[in-house]
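Of the protein chains in this complex, one is absent; all others appear in place.
Order of writing sets the chain letters: A, B and C. Residues in each chain are counted from 1.
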Amino acid sequence: MADKGTAASLVTGNALAGDNYLNHTKGLRSWLFTLDHKRIGVMYLVSILASFLLGGIFALLMRTSLLSPTKHIVSADTYNQMFTLHGAIMIFLFIIPGIPAALGNIVLPLMLGAKDVAFPRLNLASYYCWVAGAIFSLLSIVLGAVDTGWTFYTPYSTTTNTSVVAMTFGALILGFSSIFTGLNFIVTIHKLRPKGMGWFRMPLFVWGLYGTAIIQVLATPVLGITLLLLIVERTLGVGIFDPALGGDPVLYQHFFWFYSHPAVYIMILPAMGVISETVSVFSRKHIFGYKAIAFSSIAIAAISFLVWGHHMFVSGQSNLAGMIFSFLTFLVAIPSAIKVFNWVATMYKGAIRLDTPMLYVMSFLFLFGIGGLTGLFLGSLAVDVHLHDTYFVVAHFHYVMFGGTVIAFLGGLHYWWPKFTGRMYDEAWGRIAAVLVFVGFNATFFSQFVMGSKGMPRRYYNYLPEYQIYHQISTIGSFVMGIGFIIIAVYLIRSLIAGKPAPANPWGGATLEWQTTSPPPHDNFALSPEAGDPYDLEAFRWDAAVGGYVKKSDAAVAVG
Amino acid sequence: MSDTHSPHLAHHFDSPVQQFESGKLGMWIFLATEILLFGGLFCAYAVYRANHPEIFVYAHRYLDKTLGGINTAILIGSSFTMAWAVRAAQLGRQRALKVLLALTIACAFGFLGIKFVEYEHKWKEGLLWGKRYAPHAEGRAEPAADPAAAVAATPPAGVNAEEHTLIPPPARGPAGLAVSDHADERLHLEQEAPKNVQVFFSVYFAMTGLHGIHVIAGMALLGWILLRASRGEFGPDYFIPVDLAGLYWHLVDLIWIFLFPLLYLIH
Amino acid sequence: MAETTHHGAEAATATAVHPFVHAVPFKVLAGVFAALLVLTVVTVAATWVDLGRFNLWIAMAIATVKATLVVLYFMHMRYDRPVNAIVFVTALLFLALFVSIALIDTRAYQPEMIPGYAPAMER
Partner (left out) sequence: MSLTTRLLDLLAGGVQSNPDGGFWMPEAASTGAPAVDNLFHFILWLSVFFFALIVGLMVLFVVRYRRRAGREEPEPSPNHNVALEVTWTVIPLLLVFVIFVWGFKVFLDLNTPPANSYEVLVTGQKWKWLFTYPNGHVDENLHVPIDTPIRLVMTSEDVIHSFYVPAFRIKRDVVPGRYAKAWFRATKVGEYQVFCAEYCGTGHSDMGTHVVVHEPGGFERWMTEVADFLNKLPPAEAGERLFKARGCAQCHTVDGGASVGPTLKGVFGHAVTLADGKSVTADEDYVRESILEPQAKVVAGFQPVMPTYKGKLKDQEITAIAEYMKTLK
């Protein structure tokens, strides 16, 4: 397994010219049937970004339609289908696989110094489950787009004449995809850690993925059975949730949220992991409170299973259940708060460089701060009664899911972009786009807090004129955000063609993925690396000749 | 690179032990997902039984305890032969392995056969799930109720017979008194069918149906293992597939161990 | 590797052919099989005696004993690495939480159920 790289790659760590996972084998088949986690991750990345584009188009169409209280560009039924598809695509196709299956797949084995995940075939199966699930979900658009909202609440979902079965069957298969990824990651983390990496030497991104995987494995099957029951209810008339047959529609909500609340943490935990990595690297500081962050990931994963009822405070559940769920909801806020404090403390006395990933970190702290704090309103029983199912909730979860997860995803994408493409993106455009997305995002969703607390219910096609000004601000913001994303797409694609070749370690990260070439070879590492403290950034120094960071102890070798 | 390079060792593992343990851990995690998958049905069962015990007490008598008991014994037997098969594989006893795997699959066929008899019986009597629940008067296993009256009492679709109330009568299912007084609940049940008996059959078919699908999947899996065993692929060096298939098969048995008393042995 | 130690101590107690092979003795398997059959008869027999509200719990207790036997011996958990047992028990724990919290809630509003009430949903 000799390094076939050229002399230049030996110095800078760039392997574009030599052998790397991108050119190791050639042809479409070598991609479609690949067992290489990096290639599967890249395929996931392309697929989920396509889904994000589709979901985003639906969002912009909706926002445009909402410019006026009663004059619309689409019919009421089309609007209802669009918000359903926006939700279902963004959640099931984009954000749940977003960080774990795309970025996680690329990075996790590299971070562990492993050659691959534990079950490469299962990994590929997971990807094709995603593809099959996506096909079924999108098929539902052709067959009569679903208009139930992404929550598929019964009895509406069992009585509407749209193609609920295609969409839920798609979501069911996507569930398998998610389970396979989670299962794979747990085993990989347990069994494939390298020499020197005890549990508390794992990068925090790995801890985040571990917590995520636990949720994926334990919660997703319940979604599976819920959707199966929904499907047989529609096709065969099994009336588990049908009040006309003695069933209970609120039981559906319990089932659904037993998955879908933890699913929120499937989305945010890996995002928190990305932030833990980047905030440390770009502050050039050891992460503050490593163990607190690691344990809080696991605490969040565990408690997240026990808070599902806070989606049902006004559904008629008992006061006792309301009390328990409200209490546990507040409890789950604490580990998130701890993480935020730790990230800010990490920046203290650092040497902060404001590259694009760091702008996303700042953006994340700002937006996730608002998202998390507004969760306090919704966790509080009395206030939630007023705010439930209003735009306040819409704004809250967009601040957490978009302001948190998507922003961290973008941060992670930029952070690891040089690693898995071997090229740098345009830094100036990167910063401009990050600022545009941040500004547009706040305009879009902060106005929704105000109209929500003023009583504007969500999923409304027509609305009262008094809310129009907030809707207009929101729509303008969404277009600003859209422009930001177009810029990102353009400069990232451009970097693939004309980007500057990236060094092995452009940011000075101490985790193992930076110790192999960019892009990494097929087997990841020429020699199995030995793990040290993943945040010992002082062990690396800038080397102008390399254009990146090198290990201080290796410096002599690299120069020589 | 590992010095003991077995042909079964995948390139990304360092040693057979690491590979074996990864496989086992992966399988256990998969079993955990299976538990949660069935968990939803157990939850539905618990909720409806807690709400309407009378339905379960009344309706379970349409299940055949004897057939259920025989099926339980068959599945336990198959679990035993499976565990024995794993032992045979570990010890490299090829003939025993093949015979035991074949026996396990035979047991699975037996289980499904009996299940089919039970299903067919219910199909004939109209004791089906939710919307398809339409019990016939003739050929009933137990003379516990007068189903003819129950059918007659079902209001014609779309017509609301009752006047001066916003709350119409049950749209479907046999009319009768919902039992609220637990003290003389059993007495009541001897005579009258409670409301919404179809809930029990919905739960019954959902649980046994999903379990049946798992049995079929298990048979396919074991068939494949038997095929590989007949090619002599397994031995003390390499028996992971037999072991993992066994774990799956035991879980299927495990779930049935709970389904049997929950569905057949209510009293 | 972090957790890949050979469990020599365990292997020594059984028919060890390979470092990680543990074949369960036939006597143990047969004994468990017999116990399971007996318990099946017991659980059926238990329905002949009416113990009121304990009926369900007795049936569940017997089923749990049977399940434990299957897991410990047929599924080798007794001889296995503890992490597998942790995975299994965690799944059961979360299932228990799921069912019990859902039950707390449903029991509370049970008296309000109006069976079959939803005329417009008649299909």
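Assume contacts are C-beta pairs under 8 Å (C-beta built on N, C-alpha and C of every residue); 3 or more make two chains touch, one makes a residue touch a chain.
Treat the numbers as computed from the prediction; the structure is a model and nothing was measured.
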item	value
Which of A:His24, A:Arg284, A:Arg431 or A:Lys500 contacts the chain that the document leaves out	A:Arg284
Residue of A:Leu32, A:Ile135, A:Val344 or A:Ala545 touching the missing chain in the full complex	A:Val344
Which residue of A:Ser140, A:Gln216, A:Thr374 or A:Thr405 touches the chain not shown here	A:Thr374
Residue of A:Val164, A:Met267 or A:Met362 in touch with the missing chain, whole complex considered	A:Met362
Residue in contact with the excluded chain [from A:Leu32, A:Val46 or A:Ala76]	A:Ala76
Absent chain, residues of chain A that touch it	76-77, 80, 147-149, 153, 155-156, 159-160, 243-244, 248-250, 283-292, 313-316, 319, 322-323, 326-327, 330-331, 333-334, 337-338, 340-342, 344-345, 347-354, 362, 365-366, 369-370, 373-374, 376-377, 379-386, 388-390, 450, 453-455, 457-464, 535, 538, 542
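As a working rule, only the chains that are shown with their structure count from here on.
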item	value
Far-end chain from chain C, centres as C-alpha averages	A
Chain B and chain C: spacing of chain centres that average the CA atoms, whole Å	14
For chain A, residues contacting two or more additional chains	190-192, 218, 222, 242, 244-246, 248, 251, 254
Residues of chain B engaged with two or more neighbouring chains	18, 21, 25, 29, 32-33, 35-36, 39, 43, 47, 51, 131, 171-173, 195-196
Contact set on chain B toward chain A in their complex	10-12, 18, 21-22, 25-26, 29-30, 32-41, 43-44, 47-48, 51-52, 55, 129-132, 171-173, 195-196, 198-199, 202-203, 205-206, 210
Contact set on chain C toward chain A in their complex	1-4, 83, 90-91, 94, 97-98, 101-102, 104-106, 108-109, 112-113, 115-118, 121-123
Partner chain C, residues of chain A touching it in the complex	155, 159, 190-193, 195, 197-199, 218, 222, 242-246, 248, 251, 254, 258, 305-306, 309, 316-321, 324
